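All protein chains but one are shown at their positions in the complex.
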Amino acid sequence: MAEYSFLSLLRNALSGNEDWKPAWRKPDPRPSYDVIVIGGGGHGLSTAYYLAKEHGITNVAVLEKGYLGSGNVGRNTTIVRSNYLLPDNIRFYEHSMKLWENLSHDLNYNVMFSQRGVLNLAHTPAQMDEHARRGNAMRHEGGDAVLLGREEVARMVPGLDMSASARFPVLGGLLQPRAGTARHDAVAWGYARGADRRGVDILENCEVTGFLREGERVVGVTTTRGEIRAKKVAVAVAGSTGRVMKLAGIDNLPIESHVLQAFVSESLKPLINQVVTFGGGHLYVSQSDKGGLVFGGDLDGYNTYAQRGNLPLVEEVMSELLAMFPNLARVRLLRSWGGVMDMSMDGSPIITPGPLPGMFLNCGWCYGGFKATPASGWCFAHTIARGEAHPLNAAFTLDRFARGILIDEKGQGATPKWH
Amino acid sequence: MSPRRAHNGGRIDRSTTLRFTFDGTAMTGHAGDTLASALLANGISLIGRSFKYHRPRGVFSAGIDEPNALVTVIKGNLREPNVPATQIELYDGLTVESQNRFPSLAFDIGAANGLAGNLFAAGFYYKTFMGPVAGPLKGTRFWMFCEHFIRRAAGLGRAGHEPDTDRYEKMYGFCDVLVVGSGPAGLTAARDAAADGKKVFLAEQEPELGGTLRWKSAAIDGRPADDWVASTLAELAALPNVTLLPRTTVWGYYDDNALGALERVCDHKAHAAIGEPRHRHWTIRAKDVVLATGAFERPIVFPGNDRPGIMLASAAARYATEYGVLPGERIAIFANNDSAYEAALSLKDAGAEIAVIIDVRAGVSVAARELAREAGGELLLGYAVTNTSGARRLREIEVQPFADGKIREGGTRAFVVDCLAVSGGWSPAIHLASQAGHAPQWDEALQAFLPPAPTQRWTGAGAFTGAFSTAAALGDDIAVNEPEIEYDPAPVFEIRPSGRKSAKAFVDLQHDVTASDIRLAHREGFRSVEHLKRYTTLGMATDQGKSSNVPGLAIMAAARGLPISQVGTTRFRPPFSGVSLGALAADRHGHFKPERLTPMHDWHVARGAKMYAAGLWHRPMIYGTGGETVEQAYVREARAVRETVGIVDVSTLGKIAVQGPDAAEFLDRVYTNMFSTLPVNKARYGLMLREEGIAFDDGTTWRLGEHDFLMTTTTANAGKVMQHLEYYLDCVWPELRVHVTSVTDQWAGAAVAGPNARHVLESCVDGTRVDNDALPFMGIVRGEIGGAPVTICRLSFSGELAYEVYCGAGHGQHVWDALMAAGRTFEIVPYGLEALGTLRIEKGHVTGAEIDGRTSPRDLYLDWMLSKKKPYVGSAMVDREGLLAADRIRLVGIVALDDRPLNGGAHIVERLGEEPRGSIGHITAFCFSPALGKYIALAIVKGGKARHGQRAYVSDPVRNRFGPVEIVSHHFFDPEGSRMHG
Amino acid sequence: MADIVSPLEPVYRRGAHGDRDGGSAVTLCETRPGSIVQLAAWPGREDAMRAAIRDATGFSLAQAPGTGHAEENRSAFGFAPGRWLVVDQIEGIGETLREKIGTDLGTVCDLSHGRTAISIEGEKAERVLSKLFALDFAIDAFPVGQAKSTAHHDVFTLLQRTGADRFELYVYRSFARSFWHLICASAEEFGYTVE
Partner (left out) sequence: MLIACPYCGPRDLSEFTYQGDANRTRPNPMSNDQSAWNAYVYERVNTAGDHREFWQHSGGCRAHLVVIRSTLTHEIKSVAFARETAK
């Protein structure tokens, strides 16, 4: 398949764009593979890509029940950052960040990762200290973080309510300069094309309906496109984790599925350059290259598999956005949508062999899934290929809850809606 | 030739002239005009520029589906970008700007993009801009360099930086029936429901009710349609059970028949009246909903279909009939169905010349032929428009014979026209129904998606259901006289001349998505509807694809060789059309959160206290006296507490009345330590865990009676603790007879602390003694201060002899004043949170910075509070291996060895290197300790106590503070507690 | 006894405000009752508690949720399962009730200082309240005497309808000033009088 480049664009433009080929093949399922990855979202596709690229395992199928990238990889607010507090998370997301920084080259696909920075605002001295704690934690793990004062924030983000009479006046903020946004769909498509070029079969409209077992061992799946056997079956289905794992007889997991709404405004000329988050509530906003403000807030806060939210949360998010940017009241909301989040009990993910022999599990991404895409696939591929976790995901086990070795980034305990 | 005002006709008020400016040019219009109709009346046809190629664009529709004519409305220093000119009601003084053009609308250098159209085809940016693999532009740098320019070129209108000072408002509405849309079907439904005695809301997005009846030429009950509308509206308006909501767009259909609606209260006025909101956001709870939202006309896609002067046929007719505006002098009609023939006649009646009617069909109904004859002009059946020309507006069209879905070469004819009115059939406005549930159904005859089966309580009416005629909308009981035309269109969505290279044929006018882009998406495998949408951005512009979705889908279906029904449709999500963010925030715009004030708030502010936001509360941080720094102020305040006496407002502490015969048992279960053994009139410090064995909250609980406890919580966790208690009482131990009630606001609290605290109380408390016998440590007495009843508990957060004095909140200021007066002799000093923090750091007491939701009681050396005699919430999990691990971070004290301030959030390392590495923990709180004369801090550090006496370093790279520290016990001051027991 | 200071004092401006053409369609007043007392019955003892309320106030409250009654100087209503609020212009009725209500019946909790009472009256009262609460204020859905527990975002509120166009509102004292600003602003377009 042809490399993408400016020259190839030019050549094709001159021939009326008639000669472009599909970005990935549409093969029929083969009877068996070395590895089946269930879930054609960002994590499943990147897992397949790194299995092929890093481990030379190319006899791989990615099974997607709908169209490729129909889950959260195409439903998020596109933020990429590694500004975590706890060392296990910082190391993992920092690895992800490094993969992001070279991803467009790696995939020969422009995922438009733009490092315009993520700025977390602080509104009280205590919040400044919390941000400093996190920024310092990042710096001690080799990450980048800058603590900004009030004036620096004001200069950086015009339109922000910097008045002393603001309900929660801005005192400063924590900036991660290397963070930013990427074009979410392009990440799915780029990984799909990259995996496909290395021989991976991407099977769309192929829903898993059950698992093939030999004793305890998982040896394949039944699907709407027939039975497919595999030496290893990997599950990376985010919000659908509960449903898919039930097919394997795993009825209980430290996961709840919740809906997270996201919002886009009409397209505007450049207004907000960074990703800015509010400290007087929970809100993050950035502006896409097309000009729409992309923003979101809290979960609706109840278990659901429906990709739809409700009005109270919509109103909450808007009031938080306007508390930060009172100049936006006349801007209009254009679209909203919901994504189903696999909320874990401590807010951190699970990337692990098991829980059944022959099976591998990747879930619990909470809000963190999109930015984790490269590292999640990278670590999951390692775990599948070697049969054991890489040091970067060694902490993300399933038994850490029972053992009390929690990675509770927000300090909220087993209340998934607060993570 | 250009559009102009017709000599007569329309519903505008020609006697009222309104002034407005467009790009600085003064113009006039009439009351009843929209900006779009007024601009057309002024001969303006170029109104906007498209998103990608910056092509000149004019008015395309007459409603909410407008993709082209977007402008920015300026009010004072506020800008409202991207408003369709078709949605702006003219008022005197209206000021608007065109957008997405530089330097001017007529000459826009961005139009150069159009020259490289093939290069900028769908998805082009995914394939380039990656930049070099190595060198200074490696990584993301080259992309970010390019992106800088792409961002500036993209975007539509420009929003302002000024805070919007207008008012927005929320409104909750409850009704039996919400009727959405006030066309013939909506009016009938509202009238019928009202007649049944139902409480009815009738919402209409336009300023005037009546829908298509305002511009369609039907006769109802033997009267002109507008007469019928007027009398029906008068009838409805007179009914007490009917609420009419003009200018109200129902935009979202949520669970359990909750609908969001935006009422534009003041957009059509130069100024709002006193107290009037600009927008009002309704949440309407309707027992039943009638969706009478009508249908959108859709265009036919053909080369050169985007020039100003090309518009939907119904829009052209509406300009002529409703606004008295001719969109052109010499008009061509291009259609695949009969409805455009009605439009032709309306245009002719308004004074335009119909040059030609072009229809892709070989034959049309008798009614259509009759309309064509009346409208005049040539009727070209079996023809299609294949090209257009004109620089900034339409000048000429080319037509060719068309049969079996294909252009037949030869026979090209040209017509000089200044307006082309197009109709490609009708799509019911099913958006709300789709939001409410299932996927819509494709109807082969109508070539349109019909609403899905309801999953919520709604019914459909009129054109929404695919019944497009007025007669069908009104039902059998009402006689309607209208042409009996066929609405079923020929299944023709795109005219695609073969062979020669043709002009761009636009599907999504605003986003410049062409038919070739859709075929390119198909070629590259982006074939599902969602991939198509995401890859090409089809339907993602401000009009949300109201006119482009179906043609786009049809072109993809053709490319795939599948019927449209098998290609599917994208699910509609809220909002149906843009909703101002201000309206959604409503009264919280400008007032994000309420303020919680203590009874002594005004006193603190009057005393110059610097206030601190603690959740929703305001608390004094310091009481600065002239010229003091924060540090000087808190050191002065804290020193006063250690040396004489201070007073602090503790009213914000959460206070929960825990009452009932099982109250003591309940407390034993929720606290780690024992409360059933607490005597009446005694208080005890308590610790709560989460079930996981992690510290949750702490505070003192006072036993006021055998069955009557007053629990205090931290300010931050008051709400959470309350909910925690209620959860256990309702869900886990419903058998316990305990009531919990929030009494935070019932009591004002003042802590009086310091060696002279007892003297202060002695001189102002009546009705009780406060000496050590009457009021020992953790004892409680009741008395009066200044005539107000008080409850006094001797407990200490500062480590000094201290008392918390509680009184009714309404007496709070009175008691505070009395305490201040009594303290004058002892130079009593009011102190704020900083001094409070200083005193507790010196004592090593923990607060939220240490109880951060991750620390176990052992991490905080609170193991002594874990009762072995009884189970409690958290007891089963507090001993898990992870919580006992040796490398857990645990509470210690820190002393700066370089006599420089420390910082909360600074990390601790064993050694300093080139780069900050090897964190072993972090500082949770720091102060200058007046008692020790040093900068000290509390920290949570790996190993905890085992490191006492060790040298370490503070490493605070985000504040560039590094230096030596000593790790010590967190009990810095008076570890034996002799002072507070004294 | 010391005077009870209202949290609204610095912002309470008697007289007519807002759109004067609206003709003061709404009257707002802080009613400052002397006693606000919560009574809570143990499960199964609700009837006995209602009897105790009848003895103390003379009001016979029906069993149905939210049932209440109001007279000039006194009102009582249910607002939660097994919980009632008794409001009286006289101070200290908590003590009287405490004597009548034993531990076997339930508990008494004095909230006289903890809640701020505001009345709203007038033809636009329903409309003003509809801006703040997700409740149907139409009289058939919210009859006279009835009470409801609700919240405006963070501000927990008890409402009792005490007349065809009159409601009494009880909000947490610490929020009262913010709430007062809000309700005044909501009434502004109709014109309002502070009594």
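Just so it is clear, A, B and C label the chains in written order, and each chain counts residues from 1 on its own.
Everything below uses one rule, namely that contacts are C-beta pairs under 8 Å (C-beta built on N, C-alpha and C of every residue); 3 or more make two chains touch, one makes a residue touch a chain.
Small disclaimer: the values here were computed from a predicted structure and weren't measured.
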Open item on the list: Given the contact rule set out at the top, which of the displayed chains would the hidden chain touch in the full complex?
Closed with: A, B, C
TODO: Using the definition of touch stated at the top, determine which of A:A188, A:L253 or A:V294 touches the missing chain.
DONE: A:L253
Task: Hidden-chain contact residue, picked from the options B:P734, B:G787, B:P964 or B:G982 - done: B:P734
Open item on the list: Considering the complete complex, identify which of C:A62, C:A151 or C:A164 is in touch with the unshown chain.
Closed with: C:A151
TODO: In the full complex, which bits of chain C touch the chain not displayed? Write them out.
DONE: 43, 65-66, 79-81, 83, 134, 148-151, 156
Open item on the list: For review purposes, identify every residue of chain A that touches the missing chain, sorted by number.
Closed with: 241-243, 246, 251-257, 301-306, 308, 310-312, 345, 401-402, 414-415, 417
Open item on the list: In the complete complex, the non-displayed chain touches which residues of chain B?
Closed with: 172, 254-258, 283, 285, 455, 669, 691-692, 723, 726-727, 730-732, 734, 871, 875-877, 880
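As a working rule, only the chains that are shown with their structure count from here on.
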- [ ] State which chain is most central when centres are taken as means of Cα atoms.
- [x] B
TODO: Return the distance between the CA-based centres of chain A and chain C, expressed in whole Å.
DONE: 49
Task: Where chain B and chain C are represented by their mean Cα positions, the distance between them in whole Å - done: 32
Open item on the list: Quick check: what residues of chain B touch more than one other chain, meaning two or more?
Closed with: 170, 283, 588, 591, 593, 595
Task: Sequence positions of chain A contacting 2 or more other chains - done: none
Open item on the list: Taking the touch rule as given, give the residues of chain B at its contact with chain A in the complex, in rising order.
Closed with: 51, 78-82, 116, 118-119, 121, 124-130, 133, 138-140, 143-144, 147, 150-152, 154-164, 166, 168, 170, 252, 254-255, 258, 260, 281, 283, 435, 501, 516, 520, 523-526, 528, 530-531, 534-535, 537, 540-542, 544, 573-575, 578-582, 584-586, 588-593, 595, 612-614, 621, 690-694, 848-849, 852-854, 877, 880-883, 885, 903-907, 909, 915-919, 922, 925, 955-959
TODO: Under the touch definition given earlier, write down the residues of chain A that touch chain B in their complex.
DONE: 4-6, 8-10, 12-14, 16-18, 20-24, 26, 66-68, 70, 74, 87, 101-102, 104-105, 108-110, 112-116, 123-126, 128-137, 139-140, 142, 145-147, 158-159, 161, 167-168, 174, 180, 183, 185-186, 189-190, 204, 265-271, 280-281, 287, 289-291, 308, 310-311, 314-315, 318-323, 326-337, 400, 402-406, 408, 410-414
- [ ] Enumerate the contact residues on chain B facing chain C in the complex.
- [x] 167, 169-174, 199, 273-277, 283, 285, 587-588, 591, 593-599, 602, 616-617, 657, 659-661, 707-708, 734, 737, 739, 741-748, 786-788, 808-815
